[in-house]
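Not every chain is included here, but those present sit where they belong.
For reference, chains read A, B and C in written order, and residue numbers begin at 1 within each chain.
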Amino acid sequence: MFRKRHPETGARPGTLVIGQDAMPTVVSVVQYDRDSVRDIDDHEIESTQGLLGDDVVTWIKVQGLGDEETLREIGKQFQIHPLLLEDIVNHPQRPKVETVDGQLLIIARSVIPDGAVPGELEQISLLVGKQFVVTFEERHGATFAPIRQRLNNASGFLRQSGADYLAYALLDIIIDGFYPVLELLGDELERLEDEVIRNPTTEVLDRLNRMRNRLALLRRRVWSQREAMHELLHHDSGLISPETTVFLRDTCDHCLQASEVIEMYRDSASNLMNTYMSSVANRTNEVMKTLTIMSSTFIPLTFVAGIYGMNFEHMPELAWRWSYPAVWVVLCMITVVMLGFFRVKGWIGRVE
Amino acid sequence: MFRKRHPETGARPGTLVIGQDAMPTVVSVVQYDRDSVRDIDDHEIESTQGLLGDDVVTWIKVQGLGDEETLREIGKQFQIHPLLLEDIVNHPQRPKVETVDGQLLIIARSVIPDGAVPGELEQISLLVGKQFVVTFEERHGATFAPIRQRLNNASGFLRQSGADYLAYALLDIIIDGFYPVLELLGDELERLEDEVIRNPTTEVLDRLNRMRNRLALLRRRVWSQREAMHELLHHDSGLISPETTVFLRDTCDHCLQASEVIEMYRDSASNLMNTYMSSVANRTNEVMKTLTIMSSTFIPLTFVAGIYGMNFEHMPELAWRWSYPAVWVVLCMITVVMLGFFRVKGWIGRVE
Amino acid sequence: MFRKRHPETGARPGTLVIGQDAMPTVVSVVQYDRDSVRDIDDHEIESTQGLLGDDVVTWIKVQGLGDEETLREIGKQFQIHPLLLEDIVNHPQRPKVETVDGQLLIIARSVIPDGAVPGELEQISLLVGKQFVVTFEERHGATFAPIRQRLNNASGFLRQSGADYLAYALLDIIIDGFYPVLELLGDELERLEDEVIRNPTTEVLDRLNRMRNRLALLRRRVWSQREAMHELLHHDSGLISPETTVFLRDTCDHCLQASEVIEMYRDSASNLMNTYMSSVANRTNEVMKTLTIMSSTFIPLTFVAGIYGMNFEHMPELAWRWSYPAVWVVLCMITVVMLGFFRVKGWIGRVE
């Protein structure tokens, strides 16, 4: 539910905590300008800074946060404040936006496209400079693959624009990644809606509960993402051009929309809990009616039968010629009276 | 529940997604000034821009969002930013107001007047310029027919005023369209209120649930519409004259009122859920009382009958002359005691 | 629940909708200054404007909103904007305050003093000018009768002051009208509180439900009234003198207090719903205990009796001399054990 990778209490600030299941750090570089795109896969981290140029946009992709030394080296190269580096590595952090020394650090949370559990998130951090973007991903995933492909299109807006537009494109892909998950959750919610009324079992209750927890988690994440996006929009670092701001506003809007959908789902899921209760209560009521009708009809009959099962020597009825048929008449009358009573109560139309 | 027409994750911004059930795009133009009204139905989209004049108000009606090329052409003619065009076409979007280059884009949601489900909404976008209004509707509906009729009235305020008043009139018709739906929902709510107390079946629960979901959806829509209207009021695009602003404030007020009614409905529907639970619990209680009275009265009687049904050889009572009548006396006494007990408990006044 | 008198969708703004049950419009005028008070009952509406004077305060009372022509005439005489006239006539509107051309329009909602349902409201609008007040009431009621009486008191503050103080006095009477209704509702709430715990029937549930709906409605109304009062206080129309503002603040305070009382009632009513549920659950529990104690005690006894009712030829016990008393001993023991068990469970202290 909540596992934050945090240093021991009292450790000096800036301590990096590498998880045991952290993936090894792989660094790859893409450089492009209007004329060309260049992939630099095997690159010495120590000289990354030297790669940067004023005319080209450099995208340094850091995947996997398992290699403390490499991460520290990158931090040193790009003069990342130790506390910010801690935020990048010791995930999960709250999404946020920070400017330090003319660089912009954006910490975001992204849906893992092929995660086992829908709505599982990883932390993605973006360091945006004048002519470069450094992305830090938890996993060696393909989240940003579409961007790499769009870079091949020489006439695309992406190739024509600077690092700020690259950062926008990366953020946009992170936010848009929420939509398929929302659709999956919406489908599950609709299924639950059906089952809660038709078949309110404990298993449905369990699924409903897990759904609510997942929505609560997702909501917090999207909410703080939304705040971070909002902050980004009203930033004045000078790193983001007015043209890109228009695009960013659109992404911010998508984020808002996702968060509204989640709110609606939460309302829905919360209603479902009440509906579940009502549905179970209704079923218990129906079960009770059946029991009451059966018991209340047969118990008086059994009593009558019991009466004439007594062995008293002086029971004049026992010897009478027509008592047995008379008892049957009485039994039938009792039955009719009871059923009539239940029909008046309105309990019988549905049970039989 | 939630189906947004959105491009694939990672697609370049501005990608239009045409739904399979999107209606073909039909463009019609109405031009009017104080002296005349002119309908231009079959018009080449490529030269729409040329139609505009400084002295006449031009209303370009785009119905159906199924024809990507036409839509792109209109976008080009009116210099709509690709992202805004995306918002117009890839519905549903959140209602919003944007000004770009001296044009005002209003994205609104309108009730489909004759929709199958009350409260079904379509997206209507308005692009307002100095002397023209472009409306984009999802369907070939008659939402704006009353405006076309009022345009025939040469002495009407509509003919006397500019494009801003036309935009107001269109918005006003969109907002007013919510009232009939609210009345329908209010009627259904009143019916539910009756049934929840009188006859709390699963079917009522189901209807109540659907009502709540519909209200939740409607609320979000009207809420963001209200925000958009508010934003529009405090706009400074210079496109809307002070006289029209007075009218817009009235429309904004209607929007507020609609949203208050929805809030009240939501409260009511939420109360109804609790009432449903209470009503079912009450019924179960009544069923239980019946069962308890019947069982608790007859079970002791049956026991007494059982006692004298035993076959022991040495049961002196069996041979006594008056034991059978005595047993009947005992049975009657037990019955009286039990019924008295239930009357004291207050369970019996209502059951029999 | 919600019935707004609104024009058809698409009607031109300013359309007045006269309800079928609207009362005929009656206009009466009161004029006063320090020296005298004058009632002008039969007055030509066309020349109302001519009546106004700089030295006297003129109070034009319009009762009943059933006569469109008269209302339009008044609108014309006092230059009321068509949209504002629409708001005055097409009730119910949200309480609000508007200034147009140096006149102040206040739309308020007032409790009908002798309404069939406690908390029923009518719309009262006040148009305040330099030296006059026009009041529009839905009904020919006596809401403002106390003001007319106080006007007779030549030394009263009312006679000494201007139109703004008259407007305050009228508003004050509207707000104070809420208190008796609140006390009625409070009494009903206390009655419900008692009954919910003592006697949770469906009828109580129904009353509780209606109470909650009424409180929800009243809350919205008082809330928007409160907002309107607040707006009025921070107005800068220059029509209200600082001395009157002190009085208005007091009225605003009363409005706030009324709205706080309603909030408390709502909390209380909402608690009551939970209490109702708990109370019913408690009762069902008690019923169940009775059933369980009776059944669980007698069913084993009946079984024992049944055993010795069997007709096997070879049942040695049947022939024994002391089996019958022995069976009685066994039955008593079973009873004692069962009752002891229930006492240990703590179920028996309360049931028998």
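Assume contacts are C-beta pairs under 8 Å (C-beta built on N, C-alpha and C of every residue); 3 or more make two chains touch, one makes a residue touch a chain.
Worth saying up front: this structure is predicted, and the values here are computed from it rather than measured.
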Full count of same-sequence chains in the assembly - 3 placed in this view: 5
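The criterion applied here is as follows: only the chains that are shown with their structure count from here on.
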Classification of the chain B:chain C interface as same or different, half of numbers criterion: different
Euclidean distance of C-alpha centroids - chain A vs chain C, Å: 42
Separation of mean Cα positions, chain C and chain B [Å, integer]: 26
Touching two or more other chains - residue numbers and ranges from chain B: 277, 281, 284, 288, 291, 295, 299, 302, 306, 309-311, 315
Parts of chain A lying in touch with chain B, wherever the complex brings them together: 113, 145-147, 149-150, 156-158, 172-173, 176-177, 179-180, 182-183, 186, 189-190, 193, 197, 246-247, 250, 253, 256-257, 260-261, 263-265, 267-268, 271, 274-275, 277-279, 281-282, 284-285, 288-289, 291-292, 295-296, 299-300, 302-303, 306-307, 309-315, 345, 347
Residue ranges of chain B in contact with chain A within the complex: 1-4, 6, 9-13, 81, 83, 86-87, 93-94, 96, 200-202, 205-206, 209, 212-213, 216-217, 220, 224, 273, 276-277, 280-281, 283-284, 287-288, 290-291, 294-295, 298-299, 301-302, 305-306, 308-311, 315, 317-324, 327
